[in-house]
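Pasting in a structure now, in structure tokens, and then I'll have a few things to ask.
All protein chains but one are shown in place.
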Amino acid sequence: MKDLKPILKTLWKSKTGPILLIIQIAVAFTILINVGYMAVHKWHEINKPSGLNEERLFTFMANLPVEPDNYKAQLEQDFADILELSSVENVIATNSIPLTSWGLGLALNKTESDESYITYAGVYSMTDGFIDTLGLEVVMGRKFDHAEMLLSSTDYTVQSSTVMVTQAVAKKISPEDWTLTVGKTIYINSRPYQIIGIVDELIATWPTWWGNERSVIYPVYTLTSESKFMVKAREGQLKQAMEDVQALLMRQPGRIIDDYQTFAHTREQGYKPMVSSLAILIAVTIGLIVITMLGTFGQARFAILRRKRQIGTRRALGASKWQIVRYYVLENIVITTLGILFGVVCAILLNVKLMEFFDLLSVPSEYFLFGALAVLVAGQLAVIPPALGAANIPPASATRSI
Amino acid sequence: MLKMRGVAKSFVTDTIKTQALQPFNLDIEQGDFISVVGPSGSGKTTFLNIAGLLEAHSEGQYYLDDEDVTRLSDRQKSSLRNQKIGFIFQSFNLIPELNLIDNVEMPLRYRHFSSKERAQRAQEALLKVGLAGRQTHYPQQLSGGQQQRVAIARALAGSPSFLLADEPTGNLDSQMADGIMSLLKEINEQGTSILMVTHDMEQAKQASRIIEIRDGYLSEHQEALLA
């Protein structure tokens, strides 16, 4: 530590280089902390469980090429035909397919008045067999009865009087003990519904919504000229099932099929913008660290070039190589620490701004700790090559003019 | 043409005042060839820097062609250096990435000559030092002696009143050194004054006057003593 005083003195004497480096480190640290936090946040969003057995599902939109009076019969016939295929295990129709960004969201309230708002939730209306088809797990209460699961020509929100919710919604309704939620009544659009069961997980349709683990399921399905289907293939027969179902449906004249794809594909498409953002955030982070390391490297080299003679003199006077290296390592620690200190202040200020914009929580303190550690290590890695170079300056250069 | 009255130089740091040059008087006339000798650290280079307007003196008056240069601005001094003084250095100080003609032309660029006039003067200067026809070579393609000749051509290109040479043969072997010395004498005979710092007594004696600087004191050797 006896080096510390001469280091501070030298830094003070030629300030520009160190100040520039401190700014770089502060900027890098500020961005690193916030971007790192956002990246981790995005990572969790992208890897959120959907609650579905994704590898066996495929989905599509198809019309019911008959008059409105026959919609019910046609849909039931389609189900029966599809279930006859040996490659298919189960099939349902739904108002909205998870992660496709197309669907309805509604506010849940405790009473008729919208003042008693609980949460916003993604809305599903599905046909009988959805628990098995999607691979959901009922963790509390019961499934819908067959009698509850109607195919109706009127709005499902009007026809239904019961709902199932996801565990995330249950926790919103009864924060103290979510298991008490079963049997409670909630109000949606001023209409009461009794919660009869809770499923573990079922992701809502919007990949970018941070609350998309919150879903509510109605037992009634509204018939229209078009339906969205979700099909569960038998183990290992996804491809076969997709071919079979398409061939089967297209036998009927006037049939239109669209968006025919595996759920894995839907998931990938849905999260693509977020994955891209994550990639960009990571690229920014790496770029910043590289630039900062280059800056550190350049600054150290510059300083050493300037002091070549001085270093030679110190060597001639008996300083060991290790002592020379230690000097520059210590100098780098001083500069980096100053940069980090400024960076911490900026990072907190930026975080406050970002919280206003993005509903983000404040960055946890361990990010600061790990961030500082990462910047220090990066700085050391960058300073060691020039420091070793300095240690190899021959003592004779003291006596030679340069 | 060069007149110094009571010129002195001192450096002041936080605690100490160092007298680098004690007050002295000096006159240099057109056609003089003056050697400056003395042990290292005695103040030779400081003297040369003051004479060449590269450093300001701290006391006294310095007249160049009857003009008092003591109070001139940096810009005016630059212009005076450009027009009246030619510099020759121990390590030649040629710019390696420029070819010979560009090196020689350099002072003329700061005088805003036309490219035609620059080229003509630079060629003449190169001819004078015996390097005509090598304009497009680069300094590192030449021997040390040749490089110093280019530096002399650069100093001559602006037709200065006098040349300042700081150990011009210090980096050369004796044969090349002799060549440079005879070139300088030749230039001197054509009327250009020369002020040359050297520590080689043999060379010093080839000048018409010898000034010795010792511990900051400047004194002129009488010719009688030298003979």
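Letters are used for the chains, namely A and B, taken in the order the chains are written, and counting of residues starts over at 1 for each.
By definition in this document, a residue touches a chain if its C-beta (ideal position, glycine included) is under 8 Å from a C-beta of that chain, and two chains touch if they have at least 3 such contacts.
The working rule: contacts and distances are computed from a predicted model.
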Missing chain's UniProt protein name, "ABC-type sugar transport system, ATPase component", "ABC transporter permease", "Thiolase family protein" or "NADPH--hemoprotein reductase"?
"ABC transporter permease"
From the listed residues A:49, A:183 or A:273, report the one that touches the chain absent from this view.
A:273
Per the touch definition above, residue among A:211, A:298 or A:395 touching the missing chain
A:298
In the full complex, which of A:50, A:205, A:222 or A:332 touches the chain missing from this view?
A:222
Could I get the residues of chain B that touch the absent chain, sorted low to high?
45, 49, 52, 54-55, 74-75, 78-79, 81-83, 87, 89-98, 106-107, 109-112, 154, 158, 166
Residue numbers in chain A that touch the chain omitted from display
16-17, 20-21, 23-24, 27-28, 30-31, 35, 61, 68, 101-102, 107, 114, 153-155, 158, 189-190, 222-228, 256, 258, 272-273, 276-277, 279-280, 284, 287-288, 291-292, 294-295, 298-299, 301-302, 305-306, 354, 357-358, 401-402
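As a convention for this text, only the chains that are shown with their structure count from here on.
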From the mean C-alpha coordinate of chain A to that of chain B, what's the distance rounded to whole Å?
73
